[in-house]
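I have placed the structure first, in the form of structure tokens, so that the comments after it can refer back to it.
Omission of a single protein chain aside, the complex is shown with its protein chains in their original locations.
Which chain is which? They are A, B and C, in the order written, and residues in each are numbered from 1.
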Amino acid sequence: MNFSSDTAAPAHPKVIEAIAAVNQGHQPSYGSDEVTARLRNLLRETFETDDFDFWICASGTASNSLALSVLCSSIGAIACHEEAHIERDERGAPEFFSGGAKLRLLPGQGGQIDEPALRQALDANNPGFVHETPLEALSLTNLTECGTAYPVARIEQYVSLAKAEGLNVHLDGARLANALISTGASPAEMSWKAGVDVLTLGLTKTGAIGCEIILLFGKARAAFSALQARAKRSGHMPPKMRFLAAQAEAMLTDGLWLSLAAKANQSAAELADLLCEKPGASLAYPTEGNEVFCVLPAAIEALVKKAGVKCYPWPGGSYRFVCSWATPASDLQAVRDLLAEA
Amino acid sequence: MNFSSDTAAPAHPKVIEAIAAVNQGHQPSYGSDEVTARLRNLLRETFETDDFDFWICASGTASNSLALSVLCSSIGAIACHEEAHIERDERGAPEFFSGGAKLRLLPGQGGQIDEPALRQALDANNPGFVHETPLEALSLTNLTECGTAYPVARIEQYVSLAKAEGLNVHLDGARLANALISTGASPAEMSWKAGVDVLTLGLTKTGAIGCEIILLFGKARAAFSALQARAKRSGHMPPKMRFLAAQAEAMLTDGLWLSLAAKANQSAAELADLLCEKPGASLAYPTEGNEVFCVLPAAIEALVKKAGVKCYPWPGGSYRFVCSWATPASDLQAVRDLLAEA
Amino acid sequence: MNFSSDTAAPAHPKVIEAIAAVNQGHQPSYGSDEVTARLRNLLRETFETDDFDFWICASGTASNSLALSVLCSSIGAIACHEEAHIERDERGAPEFFSGGAKLRLLPGQGGQIDEPALRQALDANNPGFVHETPLEALSLTNLTECGTAYPVARIEQYVSLAKAEGLNVHLDGARLANALISTGASPAEMSWKAGVDVLTLGLTKTGAIGCEIILLFGKARAAFSALQARAKRSGHMPPKMRFLAAQAEAMLTDGLWLSLAAKANQSAAELADLLCEKPGASLAYPTEGNEVFCVLPAAIEALVKKAGVKCYPWPGGSYRFVCSWATPASDLQAVRDLLAEA
Partner (left out) sequence: MNFSSDTAAPAHPKVIEAIAAVNQGHQPSYGSDEVTARLRNLLRETFETDDFDFWICASGTASNSLALSVLCSSIGAIACHEEAHIERDERGAPEFFSGGAKLRLLPGQGGQIDEPALRQALDANNPGFVHETPLEALSLTNLTECGTAYPVARIEQYVSLAKAEGLNVHLDGARLANALISTGASPAEMSWKAGVDVLTLGLTKTGAIGCEIILLFGKARAAFSALQARAKRSGHMPPKMRFLAAQAEAMLTDGLWLSLAAKANQSAAELADLLCEKPGASLAYPTEGNEVFCVLPAAIEALVKKAGVKCYPWPGGSYRFVCSWATPASDLQAVRDLLAEA
């Protein structure tokens, strides 16, 4: 019963197969290989556009910060949720990659930025006031850190508000597939069609070994060569790029990434139902992806601990249970059996 | 006939097998997995000491800069060869990771720092003179960028000179295995026994997909938690660390890395002999690893280009030919046949 | 009626005289001059200790950030009030000087950090958790941004809490003199005796042209050479240092700085009384220094605007009126006359 994190799961076998398959002969280094070339086609189909550039990166933290470093200067600020991964879990990476930009933290329920708080921050923004660091970018996260999903309409609205004040928009999609499944939106609708400038599309948590894709859409493409230079100097331009590209290819081919996310979401939904059947148990946030945040009654909590169920205590008093493509049905059954004891 | 780079070669099959083999079940993230734990034992045997800490990193550029960032502060300077990879090929990574440290460039034949130049730089070093950035670290490279190998005695001497002035010492071992084979030194002799504080041990060019190990020896271990924090914030703390550890394990088990380097060196030696048989051809630097730097007479140069032999024009007028574990005998034969035409 | 800021005031005539007086003959550059040497004695008397090092700096922003950059590493965080000058008014200077450190913002009434909020932040601090940036320093401000004064006992308590968690403590004393007058504390009591590691003692707002002194006490002195190096590379090591030292000397001699602050505080107290006499007017924060934050009834607000009284609208709905050593009695009389019209 391991619900500690989707990064504790193994990679999907097709990812391993893809790596083995591309390990043939010599290939040019640094992204000039055939596999990376093929990936562009796959991304074009996936996102229904040719107006993009992309960079593959093994790290989600680096992907977010590389993206932000071309959307916000070293003398600007980035608005984000106060519980965003870029604030809480990346050890100052945005400050480091940007050369000292600030994060402006906004509140909001369930990991989603509160609309009035966003409006207030945007209204107060005054790039002409030299003493204060002005907002230059908005960073949204979908699926959010609390497992909820922004609907496309909310993304569109926030992008629109931000752009009216001259901000660039970044979408942290470490669990984008889960949000797409949950909302029914297409990758295009959730990104460039909603006005997102740069998307970091995570595939690691979905089932790859370590593979994220930074996508620059439309005008943001002007920053592509700067992005590459920043990737190079931060050690995110692997010579044997084909092995990253192979992971991405395996995940995007025939929508594997979406199938895996659907399975993970389904497991989470089942788990949420199981937990909530117990009197006194309640969800801290709605389960709109592959994560369940549940407040447990004391008896259940004790049972869970005794049985060694791996989950993560969350600020606010709930527990986080993360499902993945690899969550076995037997784990859900084991939880069912466990709860039956109570 | 692809001699463009050892990073254009595929990974060794055992590396792929190892990745597949560890793809079983859940494992804790961020280096707390079993595979990483096993790797420590292997490193202890390989380096004949237990007085070390290590971090695995997919990138050579990041490994060097992470190492340097704990050996030199943002207000210090790093002495290195003027053709060092950290100066020429890493897009300012040391400056970025260190927060603005300077590189002090020293001359020398064949990629090796000239002893008088090193002595002069050390003599002139005056940490008490606040206007000038003082040297805090020396970075050596073995195998050097020109394919030559420092013998252990030279490393020991330079380390000794540097330490007498209070500097820390880094060894960039992107092609360490090739230098070990060439000099007959052991990993321990070439690193901590010679006084090296931090070694970046490269396995990518030797045969991995992307895998370098940063080793902190002795007193440098005090910087390990800072190294981890810096790895985290630069996106070099992969959640699914087991896949990096598996690569390292495959390479170090039964000395595979050394066998592969020996094969690459042997191919380079053969290629050097072949090329030098031609009148007018001469080595720019002695072939002491897996790289051949050869000045070609015009007729041979034309032939090589016509045949599409992949090699790299080098500053100074020579061509660089890189062999790897995967250089096929047929490629050497093809060169032999090609030269026979001349 | 100019209450816009104490930095809009002229310098005290003695400061100008001192500058003229030291403009004789050649003096060694960069702080090796006689005037700077004399200043050390004056600081020793003022702070009743010899266990300190100091640096003079024309800028308050730089002084704060230089101080913080030797108390918090680039991978650490600084706890401060959410309205602190270092967060609101220094355009990301702490992030810049530190190389990417984060500010952790704490709430609290009247510009003073709330005790429970501080305790919670300290309790949650976990330097061993590599994903999150740990607190390494606490920065307090006295006089606070809201014109209130922390009593010494509160400073002592907060320092004690911070040190128990291994944090260093910085005190931003841009208006320290005003807080000393208000609380009756001595410079020693408000700084090193309370456990403060580094104080930035502001004299600019008190009456100098541009002169702040960074004082490192006790163990913090170990960072003095790093502080100098950082001052040098940020352009805060003026060659003709004697002119900065002369300002400081003039201000500290015979307690001029305290007399000037007392006069400024007195003017503010009178102004506060005047304003509060009007029905509907009330102080947003108690007047404990040279700043009055007053909520004005609409009629008074209109009158004040019409008369061109210079003051500053403050977040929360009040107006900030700042007095200085140079606030003329005639300005206070003019306000009195103005209010009499209402």
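In this text, a contact is a pair of C-beta atoms (placed from the backbone, for glycine too) under 8 Å apart; a residue touches a chain by one contact, two chains touch by 3 or more.
None of these values were measured; they are calculated from a predicted model.
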Option touching the unshown chain, where C:Leu43, C:Ala62 or C:Val198 are the choices: C:Ala62
Hidden partner chain, touching residue among C:Lys240, C:Lys306 or C:Arg336: C:Lys240
Options A:Ala37, A:Ala226, A:Ala299 or A:Ala342, residue touching the unrepresented chain: A:Ala226
Selected residue (touches chain absent from view) among A:Pro10, A:Pro28 or A:Gly100: A:Gly100
Interface residues of chain C (partner: the chain not displayed): 2, 4-5, 7-11, 13, 16, 19-20, 23-29, 57-63, 65, 90-93, 96-97, 204, 209-210, 229, 232-240, 243, 310, 326
Touching residues on chain B - with respect to the absent chain: 74-75, 77, 88-92, 95-96, 99-103, 105, 130-133
Sites on chain A contacted by the missing partner chain, in the whole complex: 30, 73-75, 99-100, 127-128, 130-131, 225-226, 228-230, 232-233, 237
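To be clear about the criterion, only the chains that are shown with their structure count from here on.
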Chain at maximum distance from chain A, centres defined as averaged CA atoms: C
Chain A and chain C, separation of their C-alpha mean positions in angstrom: 42
Interchain centroid distance [CA atoms averaged], chain A/chain B, Å: 34
Averaged-CA centre spacing for the pair chain C and chain B, given as whole angstrom: 50
Contacts with two or more other chains, residues of chain C listed in rising order: 74-75, 99-100, 130-131
